[in-house]
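What follows is a short report on a single structure.
All protein chains but one are shown at their positions in the complex.
Chain lettering (A, B and C) follows the sequence in which the chains are written, and residue indices restart at 1 in each chain.
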Amino acid sequence: MKVSIKVNGTLYEREVEPRMLLVHFLREELGLTGTNVGCDTSQCGACNVHLNGQVVKSCTCLAVQADGSEVTTIEGLKTNGHLHPMQEAFWEKHGLQCGFCTPGMIMTSVALLQSNPHPTDAEIRHGLEGNLCRCTGYQNIVAAVKAAAEIK
Amino acid sequence: MYPSNFDYQRAASVAEAIQKGASDGAKFLAGGHSLLPALKLRLNEPESLVDIGRLDALRGISISGSSLKIGALSTHAQIASSADVKKHAPALASACGQVGDPAVRNRGTLGGNLAHADPASDPPTVVLALGGKLHLQGSGGNRVVAAEDFFLDLFTTDLHPGELITAVEIPSIGQAKSAYVKMAHPASRYAVVGVCVVLEVSGGKCSQARVAVGGATPKATLSAAAAKALVGSSLDDAALNAAANALIGDLSDVMGDVYAPEDYRRAMAGVYLKRAVRAAMG
Amino acid sequence: MELTGSHTFEADQQTVWTLLMDPEAIAKAIPGVKELIPIEGEEMTWRAAAKVGFAALSGHYAGIIKMSEVEAPNQYRLTVNGEGQQSVISGTALIKLTYHPEKNETLVSWDAEANISGKLASLGQRLIGAGANVMSKQFFHELAKQLPTQ
Partner (left out) sequence: MVAAEEIIGSRIKRREDPRLITGEAKYLEDIQLPGLLHAAILRSPHAHAKIKKIDISKAAKHPGVIAVYTGKDFADVNPMPCAWQAGKVKNNVNTPRVLEIDRVTFTGAGVAVVIAEDRYTAQDALELIHVDYEVLPAVVDAEKATKAGAPQLHENAPSNIALEWTCGTQESTDRALKEADVVVKQRMLNQRLIPTPMETRGCIAQYQAATEEWTVWMTSQAPHVMRLLMTAFVFGVPETKMRVISPQVGGGFGAKIFLYPEYCLMVALSRKIGRPVKWMETRSENYIATTHGRDHITEIEVGAKKDGTITALKVNTYANLGGVLSTIAPGIPTTLYGRMLSGTYRIPNIFCHVYGVYTNTGMVDAYRGAGRPEATYVIERAVDLVAHELGLDPVAIRRKNFIPPDAFPYDPVILNGLKYDSGEYAKALDLALKMLGYESFRKEQAEARKQGRYLGVGFSSYVEICGVAPSAWIGLPGEGWGAGLWESANVRVHLTGKVVVTTGSQSHGQGHETSVAQVVAGELGIAVDDVIVQHSDTLGTPFGYGTYGSRSTAVGTVAVYNSLQKIKEKAKLLGAHMLEAAPEDVVFEDGKVFVKGSPDQSKTIQEIAGAAALAYSLPPGMEPFLDNTSYYDPPNCTFPFGTHICVVEVDKESGEVKIKRYIAIDDVGKVINPMIVEGQVHGGIVQGVAQALWEGAVYDDNGQLLTGSLMDYAIPKADFFPTFETDRTETPTPVNPLGVKGAGETGTIASTPAVVNAIVDALSPFGVKHIDMPVTPPKIWRILQGHGG
């Protein structure tokens, strides 16, 4: 089936099997490998991207469902070559170690601040309930989201 | 992580969806947050999927008379943040805000959730407690089914093959108090036990009550006995304990699993009933 | 996993017994099974292929159904072994009939031991117990629908 999906501002048209997951479309059809897959039960959030401005699990959406939509991945977060404030904050606050959960974590965090620009620690922790990190113990991720909120 | 092959059809109208959905081996696809996880694990291998995700007729949250009408494709996030839902069915807004996680709530739909009838999911319990009605449309026409008649058993509903939920009608709670509280499983966040209460209080006494429990039993269940124990009381500790005991006695077929055995779930239904009443009364 | 339950059939014991021993009726009562094909050289043993659909789960299973320990018209053992979706489902149930003449009802009770292995076991833990109970109830419910109309 033919789909056309705008990813990070560029419109892509591809012929795909209906069963292809959006995350495989991004990774394998478009070579955008920043979005990672960490589980197969839709729990870990490593694959989170923005679909029409909302954070979604790209492993729990078929590419054909996203036909005609706009997707932003971690690769599309920079503007004019500058890191997004959330990327800066994760770097500054040591909000990552192995980095595997980080793209999904950052995409969720960006969406979190869009709906709640000045969250408390508890709101940040709650807002990240769908993103698993096995390295950081979350503390520096919370600090990073808080720092990004202050930059904005 | 790699679903098996299926035919995919995108329905352009409700009528087309119903016609395509009636074929053998077809499944409806709305937000996909109940279906796709099973598809990825190849624990579900449907022959065809009928995508109803673009049917605008199934969207929107509106008020007609003293009822809310929530289009089946409304996402959990839309319901959780809707001012109308927060006003007329705050427990539903709260429950939808507790489904899965933010990304799940952005895609998962109320209609899909209710059709799936997972006993541990949050919305069925609340829709049941609020006296919701499901608007269904199928090849045999339209019908309206009360939530208490809709959920038949574990993952089993009154939906006929090819029949769709088009909307969910929820009577406004008006001046009544309500709350939904749950004990979330630490891994899945599904309800180990979830309790919703709707209470009418006048002159310091509870005049009417509805109590529904999810998570503990194969389907979300109303407890008349627990409600009866609350009615007429001033919702003091003694009344709450009586209601908790009534609820515990009222539950049959309580489920157990590796995490929470049957007797624990049963006891927690009582504990969470008390918490729900206290939360409702603020 | 232990499964016990019972179902009341509104019929006399012989009628229910005949039904319970009828492979065609059993095939119809298992969702997705079209027919049971006897296995040559083995007594009361059938091969079945099913498209099983339950809740969010559905898939193709192939299996063998066997009856043994037959004590007509009071009890027999039903053994099922099925595999599909990188999973194996095996179970054995002792099925007993008790007639209640005052109501002309026959109580069929089962005491089963079921094992589920592979993908279903490791991914479906939360629902296996409850699901198996519901499916066994549904089986007898479907079977009861096939009682000759009185």
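Note that contacts are C-beta pairs under 8 Å (C-beta built on N, C-alpha and C of every residue); 3 or more make two chains touch, one makes a residue touch a chain.
These figures come from a predicted structure and were not determined experimentally.
Note on the chain not shown: across the whole complex it touches A, B, C.
Note on the undisplayed chain: of the listed residues C:K51, C:K66 or C:K119, the one touching it is C:K119.
The chain not shown here is touched by just one of A:V71, A:L96, A:L113 or A:A147, and that residue is A:L96. Interface residues of chain B facing the missing partner chain: 1-5, 41-42, 183, 185-188, 258-261, 264, 267-268, 271. Along chain A, the points of touch with the absent chain fall at residues 17, 19-20, 27, 31-41, 43-44, 46, 73-75, 77-78, 83, 87, 90-92, 94, 96-103, 106, 121-122, 124-126, 128-129, 131-142.
Where chain C meets the chain that is not shown, the touching residues are 83-88, 115-119, 121-123, 125-126.
The rule is short, and it goes like this: only the chains that are shown with their structure count from here on.
The distance from the centre of chain B to the centre of chain C, with each centre set as the mean of the Cα atoms, comes to 31 Å. The multi-chain contact residues of chain B, meaning those touching 2 or more other chains, are 37, 41, 188. Shown for chain A are the residues that touch two or more other chains, namely 41. Considering their complex, residues 1-8, 10, 29, 32-33, 36-37, 39-41, 49, 51, 53, 77, 100-104, 106-107, 187-189 of chain B touch chain A. Residue ranges on chain A touching chain B, taken from their complex, read 1, 17-19, 21, 37, 40-43, 45, 48, 51, 54-57, 59-62, 64-65, 108, 111-112, 127, 129-131.
Residue ranges of chain B in contact with chain C, taken from their complex: 25, 34-35, 37-38, 41-46, 116-120, 153-156, 188, 190, 218, 253, 255-258.
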